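One protein chain is absent from this view; the other protein chains keep their places.
First chain written, first letter: the chains are A and B, and each begins at residue 1.
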Amino acid sequence: MRQAGPSEALLSIRNLDIEIGYGADKHYPVQDVDLTVPSRQVSGLVGESGSGKSLTALAVVGMLPQSARQISGTIEFADIDICHAEESHLQRIRGRQIALLFQNPRASLHPLKKVGSQIAYLAMRHQHLSRASAWNHAIDLMAAAGISEPKARAGDYPHQFSGGMAQRAALAMALACSPELLIADEPTSGLDTTLREQIVELLATQVRDRKMTVLLITHDIGLIKHHTDTVTVLYAGRIMEAGATRHVLSSPRNPYTRELMRADQQVDGTRMYAIPGNVPPVLPRWTGCPFSSRCDLATDVCREVLPPLRLIAGREVACHHAE
Amino acid sequence: MPNSPSSDGTALTGIDLSKTFRLRDAALGWRSLRAVDGVSFEVGWGETFGIVGESGSGKSTIGKLLLKLTDATGGNIILDGVHIEAMNERQFRPFRKRIQIVFQDPLSAFDPRRTVVDSVSETMRLSSLAPKERTKAVDRLLDEVGLDPALGRRYPRQLSGGQLQRASIARALAPGPDIVFLDEPTSALDVSIRGQVANVLRDRQEQRRLAYVLVAHDWSVVEFLADRIAIMYLGEFVEVGYKRQCLGRPLHPYTRALMTSAGRIGSSQPIRLRGELAPIAGEGCRLGGRCPLVQSRCSEPQKLIEYEAGHWARCWRAPELGANQAVAAPL
Partner (left out) sequence: MATAPATNSLRFLVAVGNRLRVRVGYGAIVIGILILLSAVAPLISKDPLHIDSTATLVPPSWAHPFGTDQNGMDIFARVLYAARLDLGEALAAATLAVLIGVPLGALGALAAGWGDQALLRITESVQSFPTLLLAMGVVAAIGPGLGKLVLVIAAVNIPVYVRLTRSAVLPMRDMEFIQAARCAGLGNIAIVTRHLIPNIAHLIAAQFSINCAWAIQILAALSFIGLGVALPTPEWGAMVRAGADYTVYGQWWVALFPGLAIVITVLSLNELADSFRRHTSR
């Protein structure tokens, strides 16, 4: 892993607030979220269901679903103000400067077009390559993504690809225009465990070789532990902890982070460890710590006052009892 | 709930079970898919038999065979001493209350247009309770699995994943079965709450000496619940043994590969597979070229051999792996 030295922030999100729904059904899946993605590093965004991590990623490229609105906050990518950018400007950024890799690889691939064409199309559109050189570029990318016999595979259709190969093809597509930032949202969920390592190591290699930056969004603590430089922990729409991975995961200061690690590293016993309770399916505007109903350190102040994000022990923590 | 264990204490036995699907391929020809290929196992009362494998291994198909949701192509299934493999639906119906299944994805396991209580009551019809007593029994059952009975009046989409999976367990337990097939019961849940479901399952098993067949890829759950484990690859068991044996000293390269990528390899030699799942080619080891230890002898048929008491492996290099001395041949 690279040293986390002073790096320019390629992506900077401040006070992001997203609201979904209309009238009485409104809820708030992302509340006051800050996220800094330093250049040339792999940053992790970890959260479970209902944490708001995927919506945060979509907000970065201006692709929130119809019923969702960003109601406050700023998103800055390489000196571009995303929140106020025109849609045409955003279209030039998507694919070219910011690439996305999603969970279900088959959903990212057009089922009726050859895989090679799909990759080549991006190169032709954004980098204005000729058809022939775009095709060769596609084959090179597929090889770099670890697809064997890329020349033959480029002429195949997505349904002929296995899950793992489809995800590699989606990665090749994401890399087609040498983006500065790659946002990978659960790129390994649904893939076999033996493939997960391969895919994530591939991402790490690309960062080194192509001087790229990656934002890795996942619920899998194991992936974060071994492959990210910095990590941000989200719970029920709010930040719990953020900082260098080696600090946060080896000595977590937020109870939720601690509990997450504990559930991940089960020690054999008579009970299997789990955090009691649930995340509410619909998130209200939190007026106290969202984790307080499930935290065994919770006191009245936790339930009544939102814990501010403070710098403690070299990382940002939102907890009244962090010291 | 009286379950009458047979004299040898075995709840469920599978002997040489096979299921071959005939599928149309893209060129409209017929292709055979040997989803389950000669699998044998035994589960005692109060025991859990864990099956670990990845996609395409055939582990879910075993569940369909055991619950007679599809017919076996070959082999025997013995439920508490009775052969059920050749029974038709009418003959098997009295057995349905003795064996139930918990599905992997709780959301698709419930009819979206029926309340949770409705769906749980559906299996309860198999029990001998009168209709009037059923509602109370359902509420009691929901409470036992840790669900507020008021949630039962809601629709599946209004419950969280963890809550719905617990309802799924309640539905499986409703008729008072002796044997439950658990198909990845915690995989669709957040890691931080998997324990909630696992604890419920374990408690119930201890109370009633239930026999579980557990399919999972999450080693934490397997370690917590299973007594004996089988590792499955492309339709076959490649390693079978007691939990401590398989986890402490895995004898098959595939087992090691799974444990390596899960970060659980411990002091054993790590192994990483190459390439991707490929269809069965030839009669030799199905791992084929993916295995870093492959040699020419691997293209001969490999049988399950007992390398230590109760611990079997389908690899001629198992002794080397057991002694942590296996060396990958440079290719």
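As a convention for this text, a contact is a pair of C-beta atoms (placed from the backbone, for glycine too) under 8 Å apart; a residue touches a chain by one contact, two chains touch by 3 or more.
A quick note: this is a predicted structure, and the numbers were derived from the prediction, not measured.
Considering the entire complex, the omitted chain makes contact with B. Listed residues B:F103, B:Y212 or B:W312: the one in touch with the omitted chain is B:F103. Residue B:T123 is the one among B:T61, B:T123, B:Q165 or B:Q205 that touches the chain missing from this view.
Interface note: of B:L12, B:V52 or B:L67, the residue touching the hidden chain in the full complex is B:L67.
Not every partner is drawn; the one left out touches chain B at residues 64, 67, 69, 89, 93, 96-97, 100-101, 103, 105, 108-114, 119, 122-123, 125-126, 171, 175.
Definition applied: only the chains that are shown with their structure count from here on.
For the pair chain A and chain B, the distance between C-alpha centroids works out to 32 Å.
Only residues 48-49, 148, 162-165, 192-197, 219-222, 259-260, 263-264, 266, 268, 271-276, 278-279, 281 of chain A touch chain B when the two sit together in their complex.
Chain B meets chain A in the complex at residues 54-55, 158-163, 190-196, 198-199, 202, 217, 220-221, 223-224, 257-258, 261-263, 272-273, 275-277.
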